[in-house]
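So that we are looking at the same thing, I have put the structure below in structure tokens.
In this view, the complex is presented without one of its protein chains, the others remaining in place.
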Amino acid sequence: MQRMETGLRTETITVNMGPQHPSTHGVFRMIVTLDGETIVDLEPVMGYLHRCQEKIGERNTYLQNIPYTDRLDYICSMSNNMAYVMAVEKLAQIEVPERAEYIRIIMVELTRIVNHMLAIGALLNDLGCFFTPMLYGLRERERILDLFEMASGSRMMCNYMRFGGVRYDLPPSFMAELKSVVAALPAFIDEFERLLTENEIVLVRCRGVGVLPPEKAIAYSCTGPLLRASGVDYDIRKVDSYSIYERFDFDVPLGRNGDVYDRYLVRIGEMRQSLRILEQAIEGIPEGEISVKLPRVFKPPEGDVYHRIESPKGELGFYLVSDGSTNPYRYKIRSPTFINLTVLPELCKGHKVADVVAILGSIDIVLGEVDR
Amino acid sequence: MSKEIYERLAKEFPESSLDYLEGKDPAISVNADDLFEMALHLKEKEGYDYLSAVTGVDYPDRFEVVYHLYSMRERKEPLILKVSASKEEPEVASVTPIWPGANFQEREVYDLVGIRFAGHPKLTRILLWEGYEGHPLRKDFPIEGHRAIGQEEPS
Amino acid sequence: MAFLNDLFVNLSKWLSSFLAQFLPTWAVELIMMLLTIVSLIIFVLVTIMFINWLERKTVGRFQDRYGPNRVGPLGILQFVADAIKMFTKEDITPANADRAIFNLAPVIVVVPTFLVLAVLPFGRGMVAADLNIGFLYIVAVSSLTTIAILLAGWGSRNKYSLLGGMRVVAQMISYEVPMVLSALGVIMLTGSLSLVSIVEGQSRVPFILLQPLGFLIYFISAVAEVNRAPFDLPEAESEIIAGYHTEYSGMKYAMFLLAEYINAFIVSSIAATLFLGGWQGPLLPPYLWFILKAYGIYFLLMWLRFTLPRLRIDQLMGLAWKFLVPLALVNLLVMGLVMTLTQGRGLITLVLASLVANGLIVAAVVTIYGFAKWRRKTMRVAT
Partner (left out) sequence: MLGLGILKGLSVTLRHLVDTYLSDLRRFPRRYAPQGRARRLHPTERGIFTVQYPEERLEMFPRFRGALMQLVNPETAIPKCTGCGICARSCPVGVIEVVRAEEKRGGQYVPQSYTWDLSSCLFCGLCVESCPFGALHHTPEYELSSYGRKMGELIYDLDRLLAWGQEYAPDGVPPVEKEK
């Protein structure tokens, strides 16, 4: 406005942020129109990592899809496993033994901690912290990944869950290791908070940036920490109380303003709540069977089901259509971050270039899941 | 639960041919012409404020778009809408004006299944590049693709 | 001990008297000057190698890892490996770049850094040129860097570079103001712009005790002046790739890197000179004291860099103009008052009075800040 009064002719410039850019968390592109440093318009472009997993899923048998779900959101393979496996169990009406349910919940909640550590670390990297919070997060993540490796044989691509249970029982030393990790994690989260929560630069960079009002968050189908930071109390673990979540006592951290800082706080809060669930799960885990016996050639009955879980990034759902054969007729992945990205242009308009990366970091995308 | 909504909807829209589909997840089959009105009604009157997923399925005789609706504020039971589209000219009304969150999902369905959404603000390919031939999630699309990348290399 | 203390001074005296035996005076002067320049350049090159290694080792330690440890013992030869890599890299000039400007910028950017070294007193009598306007000279010369970086940003014909270049101009010009204002306090205390007299003026007490606020303002603006985190916006990796040197590779990139590290070291040296008493110190030889103090400040720079995220451009400007400049002015005013009031009452009175005055300023800032916060809260409730 002021510029027009001075009579200077100004032009907007269009910048391609990505696909090769340090803070797009992979190959993601934003076509940004800038007026000076202010964002006038932003258009996300994706698909650089597209593998058409849904088509591959139709080619594979039901069991063969499990390792592919690992590679959706490659940070949280356990929760992807769980969503898919539960969808198939719903389709074929398989009962899961209690011990397996507990094992699954332990793994999924550990995954949530892993994911939030990385999300916060990456967010701080985008804000310009020279990798320090990121590496602190990675260090704790490593301890959890060791637990995954101990149980499933792989750190990231766990491929651990099976229809009607899990692949292996927990190894003998697992519970002891888990207990010591869970006991040590609160101190780490406290340290993380000391490093970041009150840091003035973090505050000025995050507060009031990328504000997402609750009505808009719902309208844009946002889920996960992004939604809850806007103050909408919607956690599928509570709403659907799938698996055995109704047995655990935990809170849903909510934000007030829906800005980047609240998303950070919600993630920190969720890590603490996950630890609470883990403690209860460690207490309550029973002995017993870890899976049900299924026929070698697994053919679920005809029909279609949709099952969703609260993955660390939001609502992860699988829509399966079965025609009674060994392969799914349709295998659809409702990935949380792909849909959360819908709101990105709305969040970014009017902010500065530096805020775009912060907002993108706070949405916490993984391109494996966005592009599938 | 879905049954009740089905009955209320049938009362509200007497002309349209609604159908109640039993199944593991009960669904309501909606006529493609009435989709927009009905979606608006569901959002405004029934409180289904959250559109979780939009899926396109290629059945042998028809295309089907499946909408998974939830209510975040009132926490109602989920509602599933199914809309059929013809094999030749699949087109369904876009619900992006009602739920903006459908934007990318409808683009994805258009991209991968090839169902057009009338009234979508920007219906272009989203995951594949502009100029790509065909829609991969159609059953007649060969698994190895129309044209393999790097085929000239000796395998 | 005395021998060690004046090692380099004696060396140069001995050399010049040796040369004077068979050369005319002007030739001796010329040779001595050339020798000084050469030794400064060698010092710079050794420093950058060491600093580069030190920085990478320190960041490793900050992040619970070892840092480079593959090349040579403790990874000390890492810089050599990096240098070989950089020298052998392809030198790319973008097709649409403004060639002249693009090639000129890396040359210009290192010039001011070398020029500044001329007036730095490394030890007693160890200064290449004791200008009586030393500090003014530093301020004048180091602002040349702005031009060089703007040239780089403009000449690359890259949008990220351009953004980086624009940020540099805004940032460096803004932060020069509080930097000079904070140093003015020191100059008031000594009554001289010459760095040598400033150091000598601190023979009894380093100025940081008289001007803790001045030091703080100087330190913050110096960090911003050399574009280091948390003020590294011109090359903010996560936002604009590498800012003004996005398009540079090989040797030219190495020049920018060199300028950046040396600038950071020079800024720490100036801080050590102005506020920490330069080469003054007990027991150790003066030049060692100087190096120690400079590295001490440099450690602070690294510590900040590896802990803090960076500010946004508008917040950065706000910090300079809305906070640092007024604070520096107030500091200057209060220092003047204190100096006038305590004139002739001895050093201890001066130190105590300055500390009290600084404390009062901080208290005032806290009060105003708290009041503004309270006000904002009540206003929000009212609306």
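We call the chains A, B and C, going by the order they appear; numbering starts again at 1 in every chain.
Note that a residue touches a chain if its C-beta (ideal position, glycine included) is under 8 Å from a C-beta of that chain, and two chains touch if they have at least 3 such contacts.
As the structure is a prediction and not an experimental result, all values here were calculated from the model.
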Chains on display which the left-out chain touches in the complete complex: A, C
Contacting the left-out chain in the complete assembly, out of A:19, A:67 or A:231: A:67
Missing-chain contacts mapped onto subunit A: 60, 63-68, 70, 132, 136, 139, 142-143, 146, 149-154, 157, 159, 167-168, 171-172, 180-181, 183-185, 191, 194-203, 296
In subunit C, positions touching the absent partner: 58, 61-66, 69, 303-304, 306-308, 365-366, 369, 373
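Rule of thumb we're sticking to: only the chains that are shown with their structure count from here on.
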Chain closest to the middle [Cα centroid of all protein chains]: A
Whole-Å gap between the CA centroids of subunit B and subunit C: 61
Intercentroid distance (Cα basis), subunit B paired with subunit A, Å: 24
Subunit A and subunit C, separation of their C-alpha mean positions in angstrom: 43
Subunit C residues counted as touching two or more neighbouring chains: none
In the complex, subunit A residues that touch subunit B: 46-47, 50, 52, 54-55, 58-59, 90-91, 218-222, 232, 234, 239, 303-306, 308, 315, 317, 319, 321, 329-330, 332, 334, 338-339, 341-343, 371-372
Subunit C contact footprint on subunit A (complex, rising order): 13, 15, 21-23, 34, 37, 124-132, 135-136, 139, 195, 199, 201-202, 204-205, 352-357
Subunit A-facing residues of subunit B, complex: 23-25, 49-53, 55, 57-58, 66, 68, 72-73, 75, 78, 80, 99-105, 108, 112, 125-129, 136-137, 141, 143
